[in-house]
Every structure is written in structure tokens, then in C-alpha cells.
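What follows is a set of notes on a single structure, which appears directly below.
Every protein chain but one is kept in place in this view of the complex.
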């Protein structure tokens, strides 16, 4: 197990370097980071040259990348052009996005698995068909449309929620945005659980459990669910990275000042350091989440041996 | 059923998906993976199998109402994106601010948007951008992805390992984020930068599917036999492996087409996708979201059109998968 973790950590290194390098190149090659600084007017060449020197932008890109990575490992993610430390920006925005993501995952788990179990046990009945159609509709409507519609209905028409989230981004304010963020994955968790339950409920060990006189409820929870959740957990784990990225759209709709918001602002203002800094952390979170899922996999399924 | 462990990372059938197209692409990956496990032919000879698979699939499809409905919707979309003036006589760019945000009026069934443009006309004309992006991006992704994935799967070894790592890297970057970074500096208002971007970030998904399908096909007995008889690599790829690997790619690509249309709209909503004067549902939804309190109709019509389009392609992909997957028969 220990050796497996080390091997996986080593495997993560090239992916981490590749992904950050890719973003670094995208940001630096595609845009002119200085252009954003002078606002709408053309930069004065002398100022531009000085700024370039100050931020080390006059050096070749590969050297910039190496310097940057060197700094990352000492905990320095750079300085935004307005002088604010990127780490500071993160300290403000990460907790909000983490809260939002957590809500989304909880919704996926609780609602998705419940719906999946209910439909998986009643395959072909009206409940099943209804939920299946609903998931298809959710999958077909892009998340930003779902978000805008919910904002319109719940926020504007019925006044159940405030259409925009305050800067504190309290837990209760994030419930609807969390639902929007979760919606697509929720549909997938439901379908995945449904398929898995429907497949496993004919399994021999379920027949054994019934023959043992185990009550129906216990058969479902202890025998059926435990086996059926293995693919679902994998999905949710890999989904964490996707959720954090999807936060860009959700946070824009509900005006939440989280990671997605900072990234969006950073990109529009061509604020290289902010963008690369946030992406570096996002990639790390994604990789770690995947590793954790692999390990959780082994807890759920004792048949897995790490080689 | 013993060591199906995560030795090689996350199991293929739960392939991690980039953000944005996220879930939808996962569905595609998941379905594609199940197709890969399709059992090989049972000694009916190399030529008989693909032909009967396709004709069986076609016979199934013709009788499937889901397929017929989604195919009709798609046919309709293609026709109006080629000739929008067939059902909309006005010019989508002919707007009068005096009409801004007004509700439906005679000759303007869907009302007007924030710029006083006719929502009906713009919704009809918006189909062109979505269909163009969807079709072109899917063709590009399918071509690039299946060639790279297919070759890697066929030859294996060093380049295969490299390709796997590269796809891992691409999967670690959220798609919407990549779109924001790459497209924010583009000033062109045509559809091509968006298509290019989707191809650039979408190919790893198809390449995984194609790689898996080729590896499965390679292990079929008759392919092994052909190899033993001295068939050349190119002959094996063209005659024996491609026909078997094409089905999963088609299924995943059809479902992906719908998600690419949604992705284009999402990017346009974020302000980095298509740009005016191109008429696109994403742009219209984005500008309508500013006036959502006063003129929700300006948002609902293009959003509805977008959702139906995406749904049609996903249902088509579902139907094609059911028809091509003999396991479900």
C-alpha cells in the first residue's frame, strides 16, 4: 500500500508539470500580460519595458517557468499586477469555493444515490422512467442555462433566495448555487447508481442474503448498496476537479467571489500570475482527489490489490 | 473478478472528464467503454461481422422512436442552419432599440431582446453557429483522436505510453478554464477559433476510446490469425481493425457533438466564445441574462432551442449505442 502511494505520487509529477506548463505557455504565448496593465490605452514603451523587467517577463518562457516553479515549491505563488500576493487572493477565495464544492458533492451523494437506488430497484416502472427522463433533460440543458433559470424562478419570480450571493457566501446562500453546480453530475450519479444497482440486485450474493433471512432493508443497504457504490465513488472523486472548474460558470451567475471568479477576472485582465497560480493549485487538488479516490476504492472493495 | 484494481490509475470506464463538458463527456466515455468490451466475432469471418453489425443496427434504429424523433429534429436543425430564410423572413441584425425588451407582437411571436432584435429570427439564425461548431468540432476531434489513439493502441510501446501521459495532462485541465485562457485573446468573430479550441482539448477523450477499441479488436482471434498468416500492418489496420473500432468512436462522438454545442454556448456566455455580429444562442442567452428580470422571454427561447438541440444529439447517441451494442440485445 505504501509503495503504491509512492508510485502514484511519482506518476503525478509529469502530469503536474505538463499541465502547469501547458497553462503557463497558453497564458504567456497567447496573450501579452503587460497589455492588461495599462488599461485600454496603448502602453508607453518605456513603462512596458520596465514592467517586463520587474516581473521577469523579458526572460525566455522556459526560464520564467522554472523560476515560477521554484517559487511555488517555497510557497510563493507570485504577486498579482496590483501588488496583492496571489496566496492572499487564494486565502479569501478558496474557502468559498471549497464550501460550494462540498455542497455540490453532498447533493450528488445524497440525492443522486437515493434516486439511483429507488430507480434501480424499480426498473421499468413509472418512477424509473420519470427520473430517467428528468436526468436526460438536466444533461441536455447547459449548466449556465440551468443556473440562470433557477435564478430567474427562485430568485426573481418567487423570491425564495437572493439572486446574488453576498461576499460572506454563507452556507445557506450557497445551497442553490451548489445545486446548479451539482446538477450535471447529479444526473450522472443517478444513472450510474441505477445501472449498478439494477445489475447487482440479481447477483448470487444477494440471493444468499435473502436466503439467510436478512430483512429487505438490510439486504439493500448492507449488501446491495455497498457493492453498487464502487463505480459511483470513483465518479464523484474524479468529478471534484471538474466541479472546481465548473465553479467558474456558477460563480459568475450568482456573483460568488470564489476561485472561479478570481480566475475569470484574472483571465479578462490578463493577470498572468493569478491565473497560473490558481491553475497550479486546481491541478494539484485534482490529482490529489484522484489519488484519494483510488485509495478509497480499496477500502470499498477488498479484492483490489495494489501492484 | 479479482485484481481489477486501479493499478494503472483510474479505471477507464470512469474516465475523468474535463470541466464544462464534464459530465456529459463522462457519459460518453462510460458508454464507450462498455462498447469496447463487445465480444469478438464468433468465427463468422472477418468480413461478415462488421456488415451484419451495421445492418442489424440500422434495422434496430429504424424501429426506434427515440432515434426517429431525434433524427427528425436534427434534420430540421440542419435544414434551417443551411437556409434560415425558409422559416424566418427578417434579418437577424435588423434591430430597433425602440422595441427593446418588448413582449410578443404581431409578426414577432417571441418578442424582442434587449437590443430590440426579433427573438424568433435570432433563434432561427442561431442554429447555424451551433450546428457548424458541433459538426466541425466533432469531425476534427473524431479524426485527430481516433488516428492518434488508434495508432497508439495498434503499435503500443513507447508512443502509446507517451500518449497516455499526454491525455492525463489534458484531463487535468478544466475545459472551460482552458477555453477562457486560449480564447480570451482571440478577436476573430468567426466560428473557427472555437472549433479549433474544442478539437485541441477534446481529442484526448476520443483517443482513449479509440485506443481501447483497437486493443480489443487486436486481440480478436481472426486478427491474430491474420497476423500469423503474415498480413501487413497497414492491411490489418484497414481491413480488420478499423471496422471493429469505428462503432465505439461513432457512439461517443455523437453524444460529444451535443456537449460541444453546449460548450460553445457556455464559452459564448462567458464572453470568449463566438462574438457579435455572429448570431449564436450562447451570445443571446448571455446578453439576455442581463435583462432577466424584465424580459425573461429573451432568454427562454434561445435557451430552449439550445436544450432541445443538445438533447436531440444525446438521444441520437443513446439510440445508436443501443443499436450497436450487441450486449443489450
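We just call them A and B in the order they show up, numbering each chain from 1.
Assume a contact is a pair of C-beta atoms (placed from the backbone, for glycine too) under 8 Å apart; a residue touches a chain by one contact, two chains touch by 3 or more.
We adopt the following convention: contacts and distances are computed from a predicted model.
Per its UniProt record, the hidden chain corresponds to "ABC transporter ATP-binding protein" from the list "ABC transporter ATP-binding protein", "Phosphoribosylformylglycinamidine synthase subunit PurS", "Spore maturation protein A" or "Transglutaminase-like domain-containing protein". Shown as candidates are A:7, A:157 or A:218; the residue that touches the absent chain is A:218.
Of the options A:135, A:190 or A:227, the residue whose C-beta touches the omitted chain is A:227. Checked against the full complex, the candidates A:7, A:53, A:157 or A:303 give a single residue touching the omitted chain, namely A:303.
Although one chain is not displayed, its contacts with chain A can still be listed: residues 202-205, 207-215, 218, 222-223, 226-227, 300-303.
The rule is simple: only the chains that are shown with their structure count from here on.
The residues of chain B lying in touch with chain A in their complex are 1-7, 9-11, 13-20, 22-24, 26-27, 30, 165-166, 168-170, 172-178, 180-182, 184-185, 258, 262, 265-266, 269-271, 285, 289, 292-293, 296, 299, 303, 306-308, 310-311, 314-315. Against chain B, the residues of chain A that register as touching in their complex are 8, 11, 14-16, 18-19, 22-23, 26-27, 30-31, 136-137, 139-145, 148-149, 151-152, 156, 184-185, 187-188, 191-192, 231, 234-235, 237-239, 241-246, 248-249, 252-253, 263-264, 267-268, 270, 275, 279, 282-283, 286-287, 290, 293-294, 297-298, 303-307.
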